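Worksheet: the structure to be examined is printed underneath.
Every protein chain of the complex appears in place save one, which is left out.
Think of it as A, B and C in the order they're written, each chain with its own count starting at 1.
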Amino acid sequence: MSQLSSRQIWVTLLKRDLRIAARRRSDALNPLLFLLMVVTLFPLGIGPGPDILARIAPGIIWVAALLASLLGLERLFRDDFQDGTLEQLCLLPQPLAFTVTAKMAVHWLLSGLPLVILSPVLALLLSLPLQGWWALALTLLLGTPALSALGAIGAALTLQVQRGSSLVSLILIPLFIPLLIFATAAVENASMGLAVHGQLAILAAISVLTVTLAPLAVAAGIRMSVN
Amino acid sequence: MTQVASTNSPLLHAEQLSSIRGGRVLFENLNFSVSAGQLWQVSGPNGAGKSSLLRILTGLLAPSNGLVSFYGKPLSHNWSEYCEQLLFIGHKAAVKGELSARENFHWQQQLSSTEDIDAWELLEKLGLLGLEDELTARLSAGQQRRVALTRLWATQASLWILDEPFTALDVQGIALLQQRFVEHIQNGGTIIFTSHQSLTLSDLTPEKLSLEYQGEIL
Amino acid sequence: MWRWLHPYAKPEATYHLLQKLLPWFVALTLVTLVTGVIWGLAFAPGDYQQGDSYRIIFLHVPSAIFSMGAYMGMAIMGAIALIWQIKTAEWSIPAIAPVGAALTVVALLTGAIWGKPMWGTWWVWDARLTSELILLFLYVGVMALYFAFDDARTGAKAAAILSLVGVINLPIIHFSVEWWNTLHQGATITKFERPSIATSMLIPLLICLAGFAFLTVSLVMMRLKNEILRHELHRPWAQQRLEQD
């Protein structure tokens, strides 16, 4: 019998969580439907004028995406925490900061990636001009990994707290602000036909920084919660 | 069975171990050594700190005072080797309700790289045949426990730390588990388990560690 | 290893140190703050552009600076608590957070009140004010997290991790808000960024800065003393202490 490589463990954890998620499709689907409905509310509340809608579309879509990403977060580690799987994750020979990235990746695949895929529909609903479409998709692609990473921190820290979902929002929303600012600015610029490389680069940098550092905080949070 | 080259230091050594939880002293100044090949039974009434002691030994819980060492070194110093040697089943059994018994076992095999073990044979042995595709959440408590205990057959770990492994099991289950204990000890493995009832294990006499309930409130 | 050797002596020693230092800091706070405020209100010359309304600067700038400073301090304590597991560092987080939050509130209030005569409205999405508002949210998050746990040690650990995450994000937030501000309303007069300040105004401002620094430290010390007592309440020395005072 041989020892497993870290990569194999990572892939195994990813596959197992995807399998479990497949048994509970509504968990992944509900935030997306929520996003779609929130976005639908704005034309109804503001009026269907394409000028105003296109003007506020980046902000609406991103704010709605931030809120939607908060919805499923509480369950990210909670089930594993309650049935003891999280303890076993701590007791794997691989560092916890490494293994939790598998869970973060699952979260992104189930909440971040669908947002990117859904973005053309959202852009269409809010009459975002053509140039805005791809910029929106790109900002979502670059920004959502950071959302998953920050979200994992919030979820790990509030594991021991009963009914922690409102607390998670409280903790995370201030940390989401830079993403919101740069992403909406990029989409706005793109809609006006301006260059967006700068904003996208900053967005990518924030994502890279968050995704590399967040696992440390997540691991510390899980260790603390399992204690 | 992989074994760390034995040195003079015992497998596990607890030194001056104290645990204070929620302002209450569970135990204080606990000293003991566990050598490879031993079977240890930790007993004591409810609230005496059995589970806390086991979790401290696994390194999941930090002791309020004292030190646990593994072959003479503190746990955190060779954490990854320790984890390779360790199998822990807590009272939360880490069985996924959304997965079937077979799937649970399959992922366990994947994570412990013991794919050469025949799943069907083991499921039959544990009386789970016919239930293997049922979601574990729908099984009875005893059956779920059996699913959790499949891990004892799919592991390369030599040190087993088991929290109340016999609860919810029927007579047959207990016999199976005892038989597995004997096998593991005879192969040179080590087992530390808790049980609030005293248990007669055929062929084996466990070392006993009794925890008293201490009402001391800080 | 030493923390195993002196598990009991350490918080007590810290308490006695704080006890000894606190009167000095309170005295320094009173002297500098009273001097600075009276100087700023009565003796510093009026601003040729903003008239006497600028005198709010003597509260606004120091509170804004030390609201950030307190967050840094909290994060440093959080790092110490997580790395060396020093209890006193853990307890200093609930000691610092409310003080920092209060300073942030002061910065926001004075900024808003200052904004009324300058911009004709109580609230403007100015970069500094927005940053302070987000800082207040960060403080609220840390405090809410700390108080959400039944076990104070776990709460302190969670708050420590969050304050570290926050302190890494703080520069990013600050930078993004500044950038956002120039993007959306570059035309607004920036009242806070004065290219040069006359010496006659700078001296009282510096005294006020020192005053707020001493005030922050004094308040934190007072609260930390309480936190130490709270966690050592079952020990005889803490009980004696509380009976004497």
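We adopt the following convention: contacts are C-beta pairs under 8 Å (C-beta built on N, C-alpha and C of every residue); 3 or more make two chains touch, one makes a residue touch a chain.
Note that contacts and distances are computed from a predicted model.
Not shown: a single chain whose UniProt protein name, out of "Acyl-CoA dehydrogenase", "Sugar ABC transporter ATP-binding protein", "Heme exporter protein D" or "NADH-quinone oxidoreductase subunit M", is "Heme exporter protein D".
The residue touching the chain not shown here, chosen from B:28, B:81, B:98 or B:132, is B:28. Checked against the hidden chain, the listed residues C:61, C:75, C:177 or C:238 yield one contact partner: C:238. One chain of the complex is left out; on subunit C, the residues touching it are 37, 41-46, 51-53, 55-56, 59-60, 63, 98-99, 102-103, 105-106, 109-110, 113-114, 116-117, 215, 219, 222-223, 225-226, 229-230, 233-236, 238-240, 242-243, 245.
We take it that only the chains that are shown with their structure count from here on.
Distance between Cα centroids is largest for the pairing of subunit A with B.
Of all chains shown, the one whose average CA position lies nearest the global CA mean is A. Separating the CA-averaged centres of subunit A and subunit C is a span of 32 Å.
Averaged C-alpha coordinates give centres for subunit A and subunit B that are 37 Å from one another. In subunit C, no position touches at least two other chains.
Taken residue by residue, subunit A touches two or more other chains at 227, whereas all remaining positions touch fewer. Within the complex, the subunit A residues that touch subunit B are 1-4, 9, 12-13, 16, 19-20, 23-24, 82-85, 87-88, 90-95, 226-227.
Considering their complex, residues 58-62, 80-81, 83-84, 86, 88, 90-99, 103, 107, 110-111, 113-114, 116, 135, 156 of subunit B touch subunit A.
The touching residues of subunit C, counted against subunit A in their complex, run 82, 134, 137-138, 140-141, 144-145, 148-149, 154, 157-158, 161-162, 164-166, 168-169, 172-173, 175-177, 179-180, 183.
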